[in-house]
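To keep things clear, I will list the structure first and then write my remarks on it.
A single protein chain has been omitted from the complex, and every remaining protein chain is retained in its original position.
Up next is subunit A:
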Amino acid sequence: MRNRLRTNFWLAPVLAAASLLHTPLYAQDVPKDYPNRPIEWIIPAAPGGGIDLFGRTVTRVLSEQGIVTQSFQITNKPGAGGAIGMAEMVQRKGDINTLLGVALHVHLTPLLQGTPHSYKDMTPIAKLFAEYAMMVVRKDSPIKSLDDVVEAIKKDPGSIKFGGSTIGNTDHLTAANLAKVSGVDPRKITFVPYTGGESNAAILGGHVDVGMGGPDLIDLVTGGEMRVLGVASPERLSGPFAELPTFKEQGYEVVTETWRGVFGPPAMPAAGVKYWQDALGKMVKTDAWRTELTKNQWVDRFETESFPATLDREHEEFRKSLIELGLVAK
């Protein structure tokens, strides 16, 4: 007994040192009282956009509902289409105290820009909800319907100036898919890229003919400044969107989903992933979260175990679409 104790006494530090050498320092165990330190939530975008709103809303609901008592510290790491936020996350390998709230840029940014990291370099935790793109025109535009748009691009593919976020992003893909399902070469359409709210100003000012955007455009629609031609959702949305027709019901098979989800750093311990999947699972059942979904026109798409497989499938779909547009080399 004594002998064994002594052996252990000597062995412990040696083993500890050996294990330190073997597994890198950052591979923390998940403590019983996890999370026992403030959680840093990285937002890979500037304050004020959809991804920012998503991160701030999720952390707020988690705290207010008492699901997570540990405090959240929000860090905005904007830039380069989310690539900077991803690069930051990859550096935090094994860190259980960091989360990243992401969107489709985990697919699109590496595909389009050749940035080094994609969703494959991080630990998927959960997909939460989706937003759908809308196609709009300014109030006094001569364009009245999707048919008008299609008729024009059938005659001359470049004649309509589409405006939306950066090239190759969901706004561009929505316009390109509309062209594709109408038998028009999607590479020949005219798409003017904007960032942030600039495209809204361009739509209102008539600098683009047809604009694309998310549900936040509803304020301008209900205010009478813009008209909606179609919503790229699989079925009609609710609330103020209930009256807005989808692309599908107008005969155009175009659905553009932008989801928001939560990732952990690479090599996040399974117990940590489980904790957050459970916490988010509890959150999506609360009334407070339901209210947020309705308010922001977010459509519930909660998904945990199947999330990695969904990501793989989507990645291939995006790659295909972008190859068709000539934006990604085969």
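Just so it is clear, a residue touches a chain if its C-beta (ideal position, glycine included) is under 8 Å from a C-beta of that chain, and two chains touch if they have at least 3 such contacts; residues count from 1.
Here, contacts and distances are computed from a predicted model.
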item: The complex's invisible chain, by UniProt name, from "Germination protein YpeB", "ABC-2 type transport system ATP-binding protein", "Pyruvate ferredoxin/flavodoxin oxidoreductase subunit delta" or "Tripartite tricarboxylate transporter TctA"; value: "Tripartite tricarboxylate transporter TctA"
item: From A:Thr190, A:Gln250 or A:Gln277, residue that would touch the chain that is not displayed; value: A:Thr190
item: Contact residue for the chain not shown (choose from A:Val30, A:Ile67, A:Ala87 or A:Ala288); value: A:Ala87
item: Residue among A:His207, A:Arg236, A:Lys282 or A:Arg301 touching the omitted chain; value: A:His207
item: Touching the absent chain when the full complex is considered, from A:Val30, A:Ile74, A:Ala267 or A:Ala288; value: A:Ile74
item: Residue ranges of subunit A at the interface with the undisplayed chain; value: 46-49, 52-53, 56, 59-60, 74-81, 83-84, 87-88, 112-116, 158, 161, 166-168, 190-198, 200-202, 204-208, 216, 218-220, 222-225, 295, 327
